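With one protein chain withheld, the remaining protein chains of the complex are depicted in position.
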Amino acid sequence: MPSSATYIERDLTTERNALCRVVAELAAQGWCQGTGGNFSVTLDRQPLRLLITRSGVHKRHLKPEDLMILGADGSPVEGETAKPSAEALLHTRIVEATGAGSVLHVHSLANTLLGEHFADRGGFVLRGYEMLKGLEGVATHEAEVFVPVLRNSQDMPVLAEEVGRLFAERPGVHGFLLAGHGLYTWGAGLEQAGRHVEIFEFLFECAARRTRFEPFTGQ
Amino acid sequence: MPSSATYIERDLTTERNALCRVVAELAAQGWCQGTGGNFSVTLDRQPLRLLITRSGVHKRHLKPEDLMILGADGSPVEGETAKPSAEALLHTRIVEATGAGSVLHVHSLANTLLGEHFADRGGFVLRGYEMLKGLEGVATHEAEVFVPVLRNSQDMPVLAEEVGRLFAERPGVHGFLLAGHGLYTWGAGLEQAGRHVEIFEFLFECAARRTRFEPFTGQ
Amino acid sequence: MPSSATYIERDLTTERNALCRVVAELAAQGWCQGTGGNFSVTLDRQPLRLLITRSGVHKRHLKPEDLMILGADGSPVEGETAKPSAEALLHTRIVEATGAGSVLHVHSLANTLLGEHFADRGGFVLRGYEMLKGLEGVATHEAEVFVPVLRNSQDMPVLAEEVGRLFAERPGVHGFLLAGHGLYTWGAGLEQAGRHVEIFEFLFECAARRTRFEPFTGQ
Partner (left out) sequence: MPSSATYIERDLTTERNALCRVVAELAAQGWCQGTGGNFSVTLDRQPLRLLITRSGVHKRHLKPEDLMILGADGSPVEGETAKPSAEALLHTRIVEATGAGSVLHVHSLANTLLGEHFADRGGFVLRGYEMLKGLEGVATHEAEVFVPVLRNSQDMPVLAEEVGRLFAERPGVHGFLLAGHGLYTWGAGLEQAGRHVEIFEFLFECAARRTRFEPFTGQ
């Protein structure tokens, strides 16, 4: 097992390029406006090491040097000087709970609006759509996929605990929303996680176009 | 007439590149999210040979090697090792019934929502739009174009039979929807089939923007 | 003044490339789906000569050889072998009436829906938007811009007469809609005409998002 120092020295060109490519494709679809979103791939599990986007960089033209390496507690490994996103802790928690090879977090109009709309009910069910089969393990459009919605918070340890509880109660979820904030989804690897983003966002937009949102009054 | 083995050995570079190019244009419009959609061109008719997208590849950057060759029953020809999409059987059935040179299947927001909305009525009529003339053989905006909607199913032989019945009843259709799933359309060749996708999707979005969908409740 | 034959022999590379570039930009915005739209620049006025898109080519990747040269009556000049669009006659009529250096015709969701919606009333007024100033000669957002809507027809001579009547009644119009069909607009030159397309389509989408369209019933 490589030490932290080794990670800093290692050539992770392939991993860095792959993550940049996938993130650029998501950003091109409008899901990372204004430096929004954060994205990781799992490098090692014992101890946990994630390659993750740094805080405050725009994702449309993400470059390999805009990525950094984190340990299990969401803080930079030894020798890493960049500042991680505050939400890095959620990535580590999701990887620990699900064994994900990649965790992706995006902001879309539909996921922001649906998360806000369904916050009080704790989530919503998607059913009847063929595209549900794009979620790993879903074999039929007749499946019911529950999308949990957690209240948004700026207190990451509190939010990480909420996420932990969620996985204890619903081990099979493919993703969740933070209300008024965005989607977290993941997959066995980067390609599968990217597919889950596209599948969820397609279904969210279908749902959003049918949802009677509370009118915006500007007050 | 070439044998199956010949197909595997043949240089189909032109056909493969043309299909990749057209699919990439459709995918760029958001109609193949999350590896969705499948696409074929007819190579030979006696016996039937289709060049078709493999299962599970993303269509935005489709490569020539992501295509495979199928025979009349929707299974790979001798020597072909890739896994076909479950829906390959529908392609062969459509080609047999219509003589199509290309069959294209896409998932859009509008075709998903309209298919779901009109499933109980078995379809809907488009009329009054100039763009209808983009469908081969339609000469005026005053034409009425019926778009059949079939119930979605994971049982492909059952679905293929439904499709067969549809062609028996309505030999002139240019395409059909599977409810909550997507559009199948086709053409004498690849360019015409691609044009039909764009025409239908334009008209579907016109219709969708005027449709009062059943509200999404998330339950 | 060059003869028709001269036109066929002349090097119109600059004019052809400029038109292809502008049309590609419009097509990239979804306004020429499925080979839709037609586009011209005025080469000469006495006698009238237009460089115009041929019938049935896709506009997203328009090539210089996809253009052809027409005379005053909308038919090909001597030596020109390509088939013009049926709507070429409208281009010549517009150039004769307005002195336009370029005529552009696009199909958008908003112009299709608004044309259909306002056909019975013969048009609609746009006012209060700063973007109106993008129409040549409009100096303030307080201007009222009337957008005429003509009934669609497959009889081009009849439609050309309607267009002639429109210019007699409203010499200052910047463009008009054919109901359920699309926008015709023009300008002193290609750049101005292209700007008019973008201005109108922006304003149409503003209007469409505020319009209560008649529900689509599919019957």
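For reference, chains read A, B and C in written order, and residue numbers begin at 1 within each chain.
As a working rule, a residue touches a chain if its C-beta (ideal position, glycine included) is under 8 Å from a C-beta of that chain, and two chains touch if they have at least 3 such contacts.
What you see is a predicted model; the values in this text were computed from it and never measured.
Student: Counting the whole assembly, list the visible chains that the omitted chain makes contact with.
Tutor: A, C
Student: Which listed residue (C:48, C:72, C:97 or C:131) would be found touching the missing chain in the intact complex?
Tutor: Reading the full complex, the residue touching the unseen chain is C:131.
Student: Just name the one of A:107, A:174 or A:195 that touches the chain not displayed here.
Tutor: Counting the whole complex, the residue in contact with the absent chain is A:107.
Student: Need a quick check: the contact residues on chain C for the chain that isn't drawn.
Tutor: Spelled out for chain C, the touching residues are 25, 29, 118, 121, 123-125, 128-131, 134, 139-141, 191, 195-196, 198-199, 201-202, 205-212.
Student: If the missing chain were put back, which residues of chain A would it touch?
Tutor: Listed in rising order, the touching residues are 30, 33-36, 58, 60, 107, 109, 112-113, 116, 152, 154, 178, 180-182, 208, 213-219.
Just so it is clear, only the chains that are shown with their structure count from here on.
Student: Return the chains common to the contact lists of chain B and chain C.
Tutor: none
Student: Roughly how big is the turn, in degrees to the nearest 5, that lines up chain A with chain C by CA atoms?
Tutor: To map chain A onto chain C, rotate by about 180 degrees.
Student: Please report how many Å separate the Cα centroid of chain A from that of chain B, as a whole number.
Tutor: The computed centroid separation for chain A versus chain B comes out at 32 Å.
Student: Distance between chain A and chain C based on Cα centroids, please, to the nearest Å.
Tutor: 45
Student: Please set out, as single numbers or ranges, the residues of chain A touching at least two other chains.
Tutor: Within chain A, no residue touches at least two other chains.
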